[in-house]
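Here the complex is missing one protein chain, while the rest keep their positions.
The first chain written gets the first letter, and so on, giving A and B; residue counts start at 1 in each chain.
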Amino acid sequence: MASETAGASMAGDIRSPSLRQRLSRLPLSFLVGAFLVALFVVVGFVSLFWTPYPEGALSVANRLKAPLTDGYMFGTDRMGRDVLSQVMAGARNSLFVSVISTLIALVPGVLLGLAAASARGLPQILLSRVADVGVALPGVLVALVVATAIGAGNLASIIAIVVWFVPLVARVTIGPARQILAREFVEASYSYGRGRWFVLFRHVLPNIGPLIIVQGSVMFASAILIEASLSYLGVGAQRPTPSWGRLLNEALPLIDKAPSLMIFPGAAIMISVLGFNLLGDGLRTMLDPQQQSGSARIA
Amino acid sequence: MLEIRNLKVEIGGREIVMIDALDLDAGERLGLVGESGSGKTMSAMSAVGLQPQGARVTGSVKLGGRELIGLSDGQLAQLRGAEVGVVFQDPLRSLNPLMRVGSQVAEPLRLHAGLSKSAAMERAVALLEEVRLPDPQGLARRYPHQLSGGQRQRVLIAMAIACSPKLLIADEPTTALDVTVQKDILELLLRLSRERGMALLFVSHNLGVIRAVSEKVAVLYGGHLMEIGPVDEVLRHPGHRYTEALVGANPGRSRVADLPSQQGQHLTTIEGAVPAAGRFPSGCRFRNRCAFSLPGCAGDIPQTRLASGHIFRCLNPAIEGGADVAAG
Partner (left out) sequence: MFRLFLRSVVTLIGSALIGSLVVFLLLRLLSGDVATIILGKGATPEALAALRDELGLNRSWPQQYFDWLFGLVRGDLGKSYAAQYDIFHEIWSRLGLTFSLSVGTLLFSAIVALAAGIYSALHVRDWRGGLIDVIAQLGLAIPTFWAALLLIGLVSVRLGWLPAGGYVPWSEDPVGAIRSLVLPILALSIPMISLLARYVRSSMLEVTNEDYIRTAMAKGYTRPRAVVVHGTRNASIQLLTVATLQFGTLIAGTVVIENIFALPGLGKMLIEAVGNREAVVVQSLVFVVMLMILVLNFIMDISYGLLDPRIRHSSAGGAHG
């Protein structure tokens, strides 16, 4: 009857938007980034339990196979080790190093930034200087110093990345923190007799939280690049720990005989870095649409 | 020299401006007056291709007989600076902070007159002198932030008249300046217009300023022309009720306050607020805020033309129609 069908169609109208509709509202960069990051994480995870061939397995008879021959999808290296398995394991290592160094660096970095933003006079100058010095000490240099002291390996990479990141996080935190501190509700909070750190944690931190997350995504990308550079130089992960950078290093002498060896690890680095960069861009767009200059047009 | 017919500016499908007829003779000075949001700036800018991005401009704007609507960006750009000069409101932001003042004034000369760098610079210094700037040589080498507001505005004027255009459009040129400086700038514009035989289209919301500079005045409300005519007549004996209300709210100098209708009255305000674009009533745009509106105001309203060239569309005007009342 008429009323029944009318009721049915009304119910249909207020159904929640389909998944497809919801997805299409998200910025493209976020979607692609999230996909690539997920790919990276999944591959890294999976490699813990399974790789096509055992990671370090030598097989001299099968050395330097081209990709897609004899069941080796990415080919084999100088010692017959399967490239695909090594790339998967390399993802695991990159994941490990970047997650740990980013997490370790975030806390002191944010604290340093908050302290510098809320301090006055001499402490403020000193803290800002410390935050600025990071500009002059790139991760790779610090890593080299650390590696000299304690020897090469993931630990050296992690320490180096943390030392590079802490001032970076601080620098990124100071600006927005200062802006929020200058707002009225913060003044009010102070006048109630609240201490500096209470205000910082209760008011400033929640407001800059999203910004830090965006920055975190970009930091992951940096960490992956730095770790790869260090391993390339021989200062990062050593055998048998897998690493994309080292794979590229081993590919150089064979560049004329087996050019494919340098393609896969390098592409893997590029894809994961791209993923985190895009994810960060996408998050930034979602959190602050005003920042996009998309509406401006010159011609 | 300037003939505007049915100039319509639409943004996002909404009509922002619709000017049925506006004429400016060579050397004549017309003031375009209205509240903020009346579309006065939009009309003036759109006529020469400076409308905002995404705005659609239709109708007819003839400059010296040449149709401007429909010209390409490049063609319009050719005209600007050479035939039409424009002076804007905020002199600091309207100048490139990283370029010396002299070079900026020399730019139109190099663009349109094809002068060499040094020749253009010489002309630029002469122009700076013409706008009564002290030490033109030295000033030409300075940067905008080193000048005062009044000086910057003079520079903008020098830029606009560099190629001796037939028409100068001035959009609220004194609004951002000190009162003491305003008078000087207005006198400068007046002098330049007279000396060079240059027509002036002066846009402002300030009746006193319009009065000081213009010979003719056009009143805009909601993007539509309410009234147009000789400035003294329109401001002293306004026809359209909106103009009357506007004048009542801006008595300014004592002569304007001598309006018979305003005798012994305090400053009046106009009730209500300007509606957003697309939400204007049919017929006369002002009728919902008008104390004198009639039922007929919702339809088409014929023009009342007086011999002096004073024209308005109002069914219940503040003055009687004169000898020639034209229909339609």
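The definition used in the following text is that a contact is a pair of C-beta atoms (placed from the backbone, for glycine too) under 8 Å apart; a residue touches a chain by one contact, two chains touch by 3 or more.
Not measured: the values here are computed from a predicted model.
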Quick one: which of B:G13, B:P97 or B:P295 touches the chain that's been left out?
-> B:P97
Listed residues A:T76, A:N93, A:S243 or A:N277, member touching the removed chain | A:N277
In the complete assembly, which of A:N62, A:T173, A:Q215 or A:S229 touches the absent chain?
-> A:S229
Just name the one of B:M1, B:A21, B:A55 or B:A77 that touches the chain not displayed here.
-> B:A77
Hidden partner chain, residues of chain A it touches = 129-130, 132-133, 135-142, 144-151, 159, 163, 221, 225, 228-229, 232-235, 245, 248, 251-252, 255-256, 259, 262, 266, 269-271, 273-274, 277-278, 293, 296-299
What is the set of chain B residues that contact the non-displayed chain in the whole complex?
-> 48-50, 73-74, 76-82, 85-86, 88, 90, 93-99, 107-108, 111-112, 134, 142-143, 145-151, 156, 159-160, 178, 180-181, 184
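Everything that follows uses one rule, which is that only the chains that are shown with their structure count from here on.
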Just how far, in Å, is the C-alpha centre of chain B from the one of chain A?
-> 56
